[in-house]
Structures are given as C-alpha cells and as structure tokens.
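Below: one structure, written as structure tokens.
Apart from one protein chain that is not included, each protein chain of the complex appears where it belongs.
For clarity, chains are labelled A, B and C in written order, and residue numbers in each chain start from 1.
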Amino acid sequence: MTPATPSTRPALPGWLSRNLGPLGGLLALIAFPFVVAAQSGDSPVAVLTNESGNAKFYQGLFIEVFILAIYALSYDLVLGVTGLLSFGHALFFGMGAYATGILIKSFGWELGPTIVAVIGIGVTQALAVGVVLPRVKGVTFALVTLGMASVFHIVVQTHELSPWTGGDVGLQGLVPPAILNPNADRLRFYLVSLAVMVLAWLAYKRFVDSPTGRVCNAIRENEGRALMLGYNTFVFKLIALTIASVTAALAGSLHALYQPIVSPNVASLSFTVAALLMILMGGVGTLTGALFGALAYRLLAFFLDRWFGQIADVLLGVVYIALVLFVPYGIVGTWRRRRGRGA
Amino acid sequence: MSAPDIHLALEDVQTFIGQYQILSGVSVSAPRCSITALLGRNGAGKTTTLKTIMGLTPPRRGNVRLDGQELNGRRSYEIAALGIGFVPDYRGIFRDLTVAENLQIAERRQGDFKRKSELIFDLFPDLRRLIGLRGQQLSGGQQQMLAIARALVPENKLLLIDEPSEGLAPVIIEHLIVAIRALARETTVVLVEQNFIVARQLAERYVIIESGRSVQTGAMADLANDRDAVQRYLGAA
Amino acid sequence: MRTLLDDFSKNRVLWITLGILSALLLLATQSMQLDDWLLTVLRGVAMGAVIFLAAAGLSLIFGLMDVLNLAHGTLFMIGAYVGWSAYVRPDTIVDLTTPILLLTAGFLALPGLQALIDHWTLPPTVARVWPWLAAVAALALAAGVLPQYPISMWDAGVYEQSPVVWGLALEQGTLVPPEPAAFGGLHPIAAVTALLAVGGLGALAIAGWRTQPSEARVPLSAWALAGSVALAGIGLLVVNDALTAWLFSLDTTWRFGFAIVVAVVVGMALGGLMESTLIRSTYSRPIYQLMLTLGLGVIGMQAVIAIWGRPQISMVKPTLFNGTGDGCPARSLGDWLTNQCATIILFDARVRVYNELFIIAIGLLVLVAISLVLGRSRLGMIIRAGVQDRAMVEALGINVQRVFTLVFAVGTGLAALGGVLSGPSTGLTEGMGESLLLLALIALAIGGLTSFPGAAAGAVLVGLLQQFMVKYGQIGIPLPFLEEPFKPTPPLVPASTVLLMVVILLVLPQGLFGRKE
Partner (left out) sequence: MPETIALETRRLRKQFGGLVAVDDVDLRVQAGSFHAIIGPNGAGKTTLFNLLSRTLDPTSGQIYFKGRDITRLPLHQTAHLGIGRSFQITNVFPNLSVLENVRLACQAVQPGSFRFWEDHRRLKAVLERAHAVLEQVGLAARAALPARALPQGDQRKLELGMILAPDPSLLLLDEPTAGMAGEQVPELMELIGAVQKRGGKTVVLVEHNMNVVMRASDVITVMHQGARLAEGTPTEITANPAVQSAYLGELYGDLGATQEDA
C-alpha cells in the first residue's frame, strides 16, 4: 500500500481539512433532530412545526447536554487550564439561572437587558470570589469557594426569599420570552443553545492559545516560576475566573429559560461535582473533553435512570469512582495520548 | 585471610524518581564493621543511593543485598527493621516531639532507649541536658547529634549517615569523627560526605559517584594521593 | 514571662483575633438576659461538640495523610442512620451481623490463601482465567444466597413499615418487636457454608490477581483470626432470637449505648475499608483523591436514601434524659440522676440535659481522650511525627501504612459517633451529612487544617456563631446607629460562618492554629 499523499486527496482548503472533525460534528448535531424524526416515522417537517414526538424529546435532552457542556467548559478553564481547585463553581451557574428567572419573572425584564445584567453579575461574582485568591491557595481556596457556594445554596432556599426564588421548591412560573421559547419553538432553542456552545468552545480554544491563556497554563504548571518570570499571577487567575464565571452564568441563563423549574440544586455541591465529573470523563484541561464529558454524563444519567430507577444515583457514583481509578485521563485525554504515542 | 565479609552490597542499582533517572548504575560493597564514604559532586546521586538502600526511592533495576538477603520490593519499615539506622541529610528531627520522644520513637523493642541511653549520652553528653526541649528548639548541630543518637537507639547493625558534618562547627566535627569511629567497632557505617577532609579522616573506603554512576572505588588512603581523581570528581584542590 | 511575651509577638494576629472574638462574646451579655446568654453559649458549644467530632477526624486524617476526606459527612450520616436502626430495630442489626462476619471471615483468610496458591504451578492461560472464574462464582453464589437469607427489614417505600412509623411507635411507647425473620427454603447450615464460600472465593480471586509473591511462611495467626470470626458469626446465628429479644427488652438508655457502639464500629469498619482498598491507591494523585472521597460520599448518601427513604426521622431520647414527671425540671445533677429529667435548671436557665449537657460532655471526653493519646502514647508520638515527616517515621522501622488505616478508621468512627449522638437532638434528614461536612470544613479552615486543637477551637467558634445568630434572629441586635434592633434573618446564620471563615483566612491564611510554612 502506498501512503496517501496530499495531492491525491480531493483538494480541500487547508483549514477545512484541519477542522473536519468539529465541522462534521456540528453538521451532525444540526441534522440530528431531523434524523430522529425520520427514524421514528415522523416527517422531518414535524421538527420545523414543533410537533411533539421523539424528535422534540431528544432535542430537549440535547439542549440539556449543550447547557451542561457550556458549564463544564467553564469549569475546565478554571481547573484544567489554570489549575485552580474550586468547589464552588455551581455558584456561578446558579447565580446566572436565578438572576435570569427573577429579572424576567418578578421584574418583567426583556431578554436583552437580562443577558447584559447576567454578564454583569458574572463579572461581579468572579471579582468577589477572586478577592481571596492572593491569600489562600490549594485546598483552602477549594474550601472558601465551597463555603461561598453553599451559602448561596442555603440562602436561595430560605423562606424569606421565596417570593422571588421560590424557596426550596425552586423558581417556577417563568414565561420565556417569545423570541426564545423552548416550548413554542424547540428547534430554535436547540439551535441557539448549540450555537452558544460552539461559540464558547471556539472562544475558549482561542483564549487557551492567546498570550493570556498561555500564562494561565504556566500558572497551572508552576505558579512560583510564573511569578518569578514577572507575571502578576493574581491578575491572570482573576481573568480566567471572570471568563469562566460569565460563561457559567450564561449557561445558567439558558437553563432558567429552558427548564420549567430552577431547582436550588443548581447551586449545590453536587452540581459542582457534576462539573468535575464531566471534565473528568472528557479529560481535564482539554476543553473538547468538557463537551464529550457533558454528553456522556447526561446520557449515562438518562439511561441509568431509565433502566435502574431508584438506585441510578448510586450507580452513577460507582461509575465516577471507577473513572477516577481506571481512566484518569478521560475520553479526549486518553485518545490524545494514544494518538500522541502512535505518531 | 579470607575474603572480606560483605555486609551491604549494591549491584548496578538504577533508580528513577518519577521519570527522571537519578541513579544509572551504582555498585557499592561495604565490609562488615567498616566505614565507607560516598563521595561526589552535588546532585551526583549520593543521597539517592542512601534513600534507595532504605527503600524510600526503590530501585527499578539492580539489587541491594544486606547479608546476602535481597531488599528489593520490601517496604521501608521492613528494611529498617532488619537493623538499619538512617540519618538523612535534612536530619529528620521531629520538631513537635521532645528530644526524649525523638529517641523513644525509634525503639523497636520496648526499653531499647533505656538499654542504650548510657552509650548515647557517653557519645553525646549534650543531649542529656537537652532532653526536655522540642526538636524545633535545637540548633543545627544539636539536631545532627540527636539524629545520629536516634539511629543508635535500636540494635542497628548498619548505619547510613548523610552529611554528618554539614553545618557543624569544626570542634563538633572533631568530636563527631571520634564518635563515629567508635561506633564502627561494632557497626557498619556508610556515609555521604561533601567535605573531603572530613571524609578522609573518617572513612576507610570510598566510592565516588558521578552523574548517577559509581566511577571509582578503593581504599581511602590511596585516594588521598590520587590528586587527579580528587580534582576531577570532587572539585576540591 | 519573657517566653510569654515572645509568644505574643510571634502570634500577634492570632491573639488579637482571639481577643476580638472573646470580647464579642462578652459584649453579647449586654444585649440579652444572662440566662438566655448562658443557654445560647451552651447550645453553641454543644453544636461545636458535634462539629468537633467530625472535624477532629478530618484534621487527623488530613494532617497525617494529606487526605481531605470529603466522604466524612456521609459517614456522620451513616452513623446516625445505623445508630437509629440499632436503637429502634436491633433485630435488623443482629440479623445482618452473621452474614457480614461470615463474609469477612472468608476475606480474612486472604493471607493464608495467598500462601497456598503460591505453590500452584499452572499454565499461564489458566492462571489468568481462574481468578475471574472464582470472582464470578463468588458473585453468583452471593446473588443466589443473600436474597434468601432471612433479615428482618422495613420497606422505606411503604408508609406503615417506614422508619418514620417505627420511630413514632418507640416515641409513643407502642413499639412491638416484629416477628423474627426465619429461614425458609434455605437451610441454615447451607447458608453458613455458602456465605463462607463467597468470602473465600472472593479472597481467592484477589489473591490470584495479585502479582507479587507473599511472605514465605504461612501466617498461622491469620488462619486463627479468620476462624474465630467465622465461629463468632455462627455463634451469633445460634443465639440470634434470644439476643434480639433481650435487646428489645432493654431500657432505651442501655439500647442507646448499644446504638452508639454499633454506629462507631460500623463507622470505623467503613473508614478502614475505604482507606485500605480505595484511598491507598491514590496517595500520589491528590486531586483524584479529593474526587474519590467526594464520589464515595455521594454514593454513600444515595445508598442511605435508598435504604432508609427520604423523610425526616426523629429519634426519641433515651429515658435517662427524657423524664418530665415529678421533680422535673431538676435543680441539681443529683436531682437529675434520680428523676432522670429532660431539663435541669442552671443559673435560672432551663437547660436540656441531653442536647446541651450530655453532648458537650461526650465532646469533652473525646477531646481529652484524643489529647491524651496524642500526647502520651507511643501511637500519638508516631502520629505527631508522621504529620510532619512520613518517610522518616517509616525509615525508623514503623509501619506507617497500618497507622494510616487506624487513624482513618478512628476518624470516621468519631464522625459516626457524632451522627448517632445528634440523632436524638436534631433528628435524621437526608441533608444532615452535607451540611455537617460543610460546618466541619469551615471549622477546620478556621482552626488551621492540620491542627488538632485548631479543629476543636474552630468547631466551637462555628457552633457559637451559629447559635448566637439564631438567638439574635429572635431578639435582634441593638446597634448604636439603628432605631430598631437588627434581626439577622435565617439565611444569615450559615452565611455568618462562611463570612467568619473568609475573614479569618484573609487575616490568617493558615487559620488560627495552622503552621506557617
């Protein structure tokens, strides 16, 4: 066999052949609802006219995957890229979800200003958490962030705030704006959340390759040395935290628009654990892994729940332990290692 | 004269720390009740050799034998329990423990410390006075004495001492040399020494380690005359 | 005097912080009545005592092994639920003990079996396959026998059988011991043999998977241990019904004692098992270790919910602390002991004996006991040395690994003790583990992660702060620049502890008693 030379292959523009994988994935995801419809015997037009059926259901499942993927992506920037161990990441997501819900439902805001406000909140909370960065490191930072998130988790559940937050039941009765209503036009919501995920992924890829992102990597590797080279590492950590916080808050926004109830659980420790689990499944520090991790996590939870019901959560925990023990590099991480060795 | 009775033998030992190969072929043989000095530059692998014997950085290839018994694959505490006392280069004094506790913790059988206290206080009379102080209150020299004393508490047949003279005033070094030589009447001693002058007075045999390899070995008396080797490997004039 | 001054100048920030905190505590006497103040302090310290029981283990484990055991809250929870079961349904505990002992006996035979199989010479394919076959056989046997093994249980999903109903029955004195479960199609001898075989086959499989050879001589003591555990299991099976009846006939005070013992033993066993099987393999990967303990915590919590259900369960106080009849509330300790009152009058304050005094007493007892062990015993010496320099301790010929397992087990046992103790005072809920873990971590961070006195101080501080915030939520704080007293709303209670932690860590990044690196 002769090795294929570039000249014998169909002439694809360089960037296209380099990005064949991601582009193919994107096209597949766009085609996905129609394929499901066709598979289950519905007309693909049913997808466009928003008729309920298998296609609508699976779009819903994948909207959840996209939202989780954005959230996991933001956690990967903090833990995987910059090396900050935070146990309070759910705070960023929960804050975005609750802010969106409260602003739209209780204050009657439009979607546009709400999104702007959520971004503002994202920046503010990152700065608030970031204050402690220069003083506490490692496990202590993890504890401080855990504490902050837990306070939020407890506060949103309190009786006093229930007119706004819905107390321990969760925030419900949010009427999504007509422009982005997951019930009235599921396909549009599906495509919008897909677009947000793809844009976030692209932006993150660029960030990691930017001069700033490279410094974040250096901080993860050896913070002391980065400091000695002349980088004010605090500022870089704060930048990473802020970007992650804004992203996670936007994911929370989508979550609030999509779900009928924003449960207080989105601010709990177990939701941070979910982020950890997703990037662990996908591969820590790989960014792309966060997407695959979110997919694996949501589908696993879905099917375990369908097959095992009550003990699904226990099983998910067992899967998690098994991952820690046997697949420490995750899906993308392990795949890259294999390829790296083969090449 | 029969062949020398080899107490400790290392054969082509190779040790990795993570993925870094620190030792790439160290062979040492120490006759019973002798003093052997490991010489060489900073970072040549002398300390790692001692740690490898102790099982703290287990060897990947080659083997370590004590009285012909293989130590590979054994855990550190099992190796120590065979009768090896270890004095690390950082001395390893427990700062929150008192001097007495630092000595008692080394007991392998109940009452070891009591049995050996006379010997220990004869060698290091200062310790008697310091017995109630905490490890962190001792000066560098006192810590060094305590570290050696601690290695003497159980019935050890082999002592591994890393940098006995480091940071000590000359007067104390002199005292230490006498003490270690006295010990060597009943125990085998393997030590790492940066100070060639001290090493020359202490040891009967030497092994030069260079870039993780043992490159030269012999009697100390011969090395003192081999100015070329001293210059090349030890960098001392 | 000079050393005192020296100490002061070295730890200036610490002393100033402690000074401010105690000044605040005294200032609080100005804004409330003395009996209220005393009651709040007692409640705070009692809460601190429970937090301390968890934090003590966390700090010892973190100090010695660098493991932040995030499953600690779950063990606290398991302690409470297992304690409740031993208290209300001792029959279940007794029934479960026999199969557990029999299975354990099989696994305890591991060293002996290991030595045995070292003599086998098998073709490589067979050597690779048979351990898997043994494991599958063990699992199949277990799946066949265990569902048939009679264990008197409740069904959390059915209300009439749920733990809540059982708890209520005990509270109202209408608890009727359930019919003991009997062997049906399965003969007891067959069951015992099968369970021993399951353990043995499992151990054989593990021995077959191991690659390194065992020690040369067959350890006789290992066989003896396995044998005696098996005998204990069989013996327990024989006296099962009598023992159950006797436990049900006990006064609740004594049964509470039984519950404490069971909870602590289960907590220690789970901790020891966790350390020796899972955590040990991740000592070199700290982040994965955190994830592992976190995962174990989540699994444990879900398992508790699956077994006991989601509702809140209350646990009636043992009779010793529950009297309300003549002579109650008691005026003195002697008075209390004769009348077994639920409350006692101290400085005009009505103090609940169990909630406020007994728990503090146990907390103090544990504090003193651990301090004595740490300060006076050889084990304590090894622990204190190991916190600083593990490798050196090992190089002295001490099996640090065994000490690790022991400390881990003791730590988790203490957490379970905290859980069972807080059952009668605060009840059992599915969220109890998580919220306690949070408080314990805060206490630990405040006190300094590896400092044992720090864990105690941090725990009491967190408890006091919480209780004072609760109290001020009722009466309000008179602030000089406000007309109305300021009433902290309930959300501020947990927020205040976190705020305290953040402030203290910003001033003293190592915590109050942490060591500066």
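As a working rule, a contact is a pair of C-beta atoms (placed from the backbone, for glycine too) under 8 Å apart; a residue touches a chain by one contact, two chains touch by 3 or more.
Given the structure is predicted, the values throughout are model-derived calculations rather than measurements.
Taking the complete complex into account, A:Leu227 is the one of A:Ile119, A:Leu133, A:Leu161 or A:Leu227 that touches the chain left out. Chain A meets the missing chain through residues 206-207, 209-215, 217-218, 221-222, 224-233, 236, 239, 243.
The rule we apply is simple: only the chains that are shown with their structure count from here on.
The interface holding more C-beta pairs in contact, when B-C is weighed against A-C, is A-C.
Innermost chain of the displayed assembly, by C-alpha centre distance to the whole-protein C-alpha centre, is C. With centres computed as the average of Cα coordinates, no chain lies farther from chain C than B.
Averaged C-alpha coordinates put the centre of chain B at 44 Å from the centre of chain C. Chain geometry summary: the mean Cα position of chain A and that of chain C are 35 Å apart.
Residue ranges on chain C touching chain A, taken from their complex, read 68, 278, 281-282, 285, 287-288, 290-292, 294-296, 298-299, 302-303, 305-306, 434, 438, 441-442, 444-445, 449, 489-491, 494-495, 497-498, 501-502, 505-506, 509.
Note for the complex: chain C touches chain B at residues 212, 378, 381-382, 384-385, 387-389, 391-401. Chain A makes touch with chain C in their complex at residues 85, 131-132, 135-137, 139-140, 142-144, 146-148, 150-151, 154-155, 158-161, 268-270, 273, 276, 280, 310-311, 313-314, 317-318, 320-321, 324-325, 328.
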